[in-house]
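With one protein chain removed, the remaining protein chains of the complex are shown where they sit.
To keep things simple, chains are lettered A, B and C as they appear, and every chain counts its residues starting from 1.
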Amino acid sequence: MVAPVATSFSSRPTTPESARVEDDTADEPSATTAAELAPLYRQMLAIRRMEEASAKAYSQGKIGGFLHLIIGQEAVCVGAISTLQKDDYVVATYREHGHAYAKGVTSRAILAELYGKKTGCVKGLGGSMHIFDRETNFLGGYGIVGGHVPIAAGAAFAAKYRNDKRVTLCFFGDGASTIGGFAEGLALAALWKLPVVMICENNQYSMGTPLYRSVAVEDVSLRALAHGMARDRFDGDDVVKVKRRIADAVERARTTGEPTLIEVVTYRFRGHSMSDPGLYRTKDELEEWKRRDPLNRARARLVDTGMPEADIAALEDDVKAEIEDAVQFAESSPVADEYKKYVIKDGEG
Amino acid sequence: MVAPVATSFSSRPTTPESARVEDDTADEPSATTAAELAPLYRQMLAIRRMEEASAKAYSQGKIGGFLHLIIGQEAVCVGAISTLQKDDYVVATYREHGHAYAKGVTSRAILAELYGKKTGCVKGLGGSMHIFDRETNFLGGYGIVGGHVPIAAGAAFAAKYRNDKRVTLCFFGDGASTIGGFAEGLALAALWKLPVVMICENNQYSMGTPLYRSVAVEDVSLRALAHGMARDRFDGDDVVKVKRRIADAVERARTTGEPTLIEVVTYRFRGHSMSDPGLYRTKDELEEWKRRDPLNRARARLVDTGMPEADIAALEDDVKAEIEDAVQFAESSPVADEYKKYVIKDGEG
Amino acid sequence: MPVQSYRDALNHAMREEMDRDPNVFIMGEEVGHYNGAYKVTQGLLQRFSERRVIDAPIAEMGFAGVGIGAAMVGLRPIIEFMTFNFSLVAIDQIVNNAAKIYQMSAGQFHVPIVFRGPGGPAVQVGSQHSQALESFYAHVPGLKVVMPSTALDAKGLLKSAIRDDNPVVFIEGETLYNTTWEVPDDGELLIPLGKGDIKREGSHVTLIAWSKMVWVCLEAAKELAKDGIECEVVDPRTLRPLDVDLLASSVQKTGRCVIVEIGWPVAGFGAEVAYQVQRLCMDALDAPIERVTSDDVPMPYAKNLEDEVQPQVRDVVAAVRRVLYLD
Partner (left out) sequence: MPVQSYRDALNHAMREEMDRDPNVFIMGEEVGHYNGAYKVTQGLLQRFSERRVIDAPIAEMGFAGVGIGAAMVGLRPIIEFMTFNFSLVAIDQIVNNAAKIYQMSAGQFHVPIVFRGPGGPAVQVGSQHSQALESFYAHVPGLKVVMPSTALDAKGLLKSAIRDDNPVVFIEGETLYNTTWEVPDDGELLIPLGKGDIKREGSHVTLIAWSKMVWVCLEAAKELAKDGIECEVVDPRTLRPLDVDLLASSVQKTGRCVIVEIGWPVAGFGAEVAYQVQRLCMDALDAPIERVTSDDVPMPYAKNLEDEVQPQVRDVVAAVRRVLYLD
């Protein structure tokens, strides 16, 4: 019954080739100033240091469960979210510490959450994957791949319903591009013309699977074509460029209400989560990407803008102090203690 | 909190414009012969008469539940399935009497099933929506929109696994184009290069909703673009043309193993199901489509091929006799009587 | 008092709540232009326009999620599933998002949303369209689950559900839409979620049932009354939270309990009811608790088989006689 011919179901050999974007602006840095770039650099650095601190705490057993770090990808969330106003919404995945921080959640609240402390942004109930913050309109980190995409469309639906001009950014991974929740959320956003920007952070792997083994065509942004939706695709290591390109889409959403699908090509320097040794990629591949570290790139550009080295160093010291304080805060906070309170609102309504 | 501006979520006024395909072959009838066309015409006519008989039986209370007729769309299933070999698979929706018949299920077995009789193709257990037939490799009629698309990919997967060169045809409606099951089935077929032809029967409505209120772009075949998949789109009222165009895709699947997404534009003359009065469309619209009735068209072409009127009439009498016999068979068959037997195979395995 | 159909009661509940609160909207397949596959939303599009009555394409996972996102930021969506059979493609949104966002956000976001539509077998629609999924939803903390049996309950409970700050799964009886009941013409008719109702008083046996099975129990009770057997028919109305006190006090009185449910037996909601009753009434029980349920099979299409599979009045009568040791 079984044919003797071995049939392979994967479309390419297993060694990935680097999947850089064909993009004519790829190597032209976007014009910027110290005033614009310094706060972006500061945020990226704070996210990097915060995540390094969390990795350390994890290895000491102070953080548990799944911990997904965004190290290497910081320019995407920082550049994208810098285009928003406070009232705008952000919806993200389980890899969302950076997005929460960029939207205004403090490093204290994030780290305390990872430590499972009462002072965490969700009182130790959510942990790394489920950061929520009403104050900054951070609508959450979600653990089911693709499941949050319709939720982002829903926040945008509310903005359209109220005509309040708020914009929603929705972040998801390249691996989410094959799941129904993404397809349905995208279709509804297009049909109803909802003011949402769907941002695929293509870090080229979903866990250990390179994108070419997940999709037939390695360009997630093409999904927009069938919906007549605006789309964009670019490299994500220049934070200013990310900001510019996302700003166009945010502007489109704000003024015309129309959605955009954007794919940003990036790379994570760490494993999928803390337990992943990353054996599916070569050291060379990783090193190549590290040479394009968005933080180094931003720092170098900051120097180019004429910002004095002493000022940069002061900024860096400030970040160091902030994260040290946040770690200290998380360490010394009391453990989580309430959990029955947040099941049903207002008793038996 | 609510803006005073009324916001419409539908993208066009509610009167649909006729959605004909831009297709340079639209009005050139494909060359054919009586030998080719006569059996196709016979099948279409038998399906029409069988469905008319079932509508009558429904109104007499002899058939219950949901009854979805394909009247007006017969050229699609007949033309498409005529390209297959017996070993090939067909997977369809709840609107599948025609597909089953075209694959070789008898009108007796289909009508007896609709009557809930023991002699029905699934012994009265499935009814109109769930026709299955192992003998002809008809893998079923399914009631959950989109849910059968992955199953079709699975049958094609098995063909690839065994390298047995079988081809799978999967039929679904325009309304299925927004659901996750379709998106995932399509993505997997493309990724794994499965020998399946995905055929969207775009009859322009999902229940009472015209396609322009279901999707942002009224071209379901565009979904193929993002997957690098072959696609086609054409009018479905010329059965020979349907046969030719589907044959190309079947050939592709059989020889290269590659999938194709095809949209066939058609129209159903009856309501969505027997309980639907079809108030969402105008009489004029319906009449315009009826003028393009694929049966009339096929009959006229049969005359053109030189088939004597007497032979055509004989064929029509034959169909009449077949369906009368099938009705008689259904009426006189014993009622269904087994149902506990088909829950778990072989007792408590 | 005016008599109203279950369908109209639901329709008026939505209309009144949409009149009352501009944040309430309804979304689902065919709810607008088509006036609802079962006409429950009749006239709402005309009254409230396309902004608030939104026809959705076939994408239950997507529009359930859209409702959840909208609810998080302050709207109060009513999401109609054409039938609850189709909620299975959206259940991840309900279980993993709607039910958990209040908890995951430590109370910062809540999800005031109603998922509603008909559930349970209808007539001859086959196995994929004939299932009672209440035990799935009742299992999940963070949800409320409501299953009204009468037009009165339908109206009062749906209004409460729409005003509730939590996600509510509201399962209507697909075969109850044409049933009627006395319903006061009162815009503030609010029946609290979590309170059961005694649909008929009796002292010999307690029958516990919800949705359509209440009607079957009432019929059985009538028949049994002819033999002098008085059944108390208790309708919890809300499965989560469950009014265990009401159920227990009835069984304390009667000492016998039959649970009647339209769905499959194994791990159905009736099992939970049985557990609670035996826990609270073990000493009072004069016989084991009996369940009358659907046969443990996917639903066949043929009418004769479908009737055989579903709980009938005669099955309830037989079970009552068994717990009374009369046969």
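We adopt the following convention: a residue touches a chain if its C-beta (ideal position, glycine included) is under 8 Å from a C-beta of that chain, and two chains touch if they have at least 3 such contacts.
Just so it is clear, the model here is predicted, and its values are computed rather than measured.
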Touch partners, limited to displayed chains, of the chain removed from view: A, B, C
Chain not shown: contacting residue from B:66, B:157 or B:267: B:157
Candidate in contact with the missing chain, chosen from C:54, C:138 or C:251: C:138
Contact partner of the left-out chain, one of A:57, A:139, A:179 or A:250: A:179
Interface with the unshown chain - residue positions in subunit B: 89, 91, 121-123, 125-126, 130, 132-134, 139-140, 142-144, 147-158, 161, 180-181, 184-185, 187-188, 191-192, 339, 341-346, 348-349
Subunit C residues touching the omitted chain (full complex): 61, 85, 88-89, 91-92, 95-96, 99-100, 103-104, 126-128, 131, 135-136, 138-142, 240, 242, 263-264, 266-272, 274-275, 278-280, 282, 285, 287-291, 296-298, 300
Subunit A, residues in touch with the chain not shown (by the definition above): 1-2, 6-10, 14, 64-66, 116-117, 124-127, 129-130, 142-147, 175-176, 178-181, 206-209, 213-215, 280, 335-337, 339-340, 343
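Assume only the chains that are shown with their structure count from here on.
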Centroid spacing, where centroids are CA-atom means, of subunit A and subunit B in whole angstrom: 43
Centre-to-centre distance between subunit C and subunit A (centres being mean Cα positions), rounded to whole Å: 41
Separation of mean Cα positions, subunit C and subunit B [Å, integer]: 36
Multi-chain contact sites of subunit C, meaning residues that touch two or more partners: 51, 54, 57, 59, 61-62, 74, 89
Contacts with 2+ other chains: residues of subunit B: 1-2, 7, 9, 178-181, 213-215
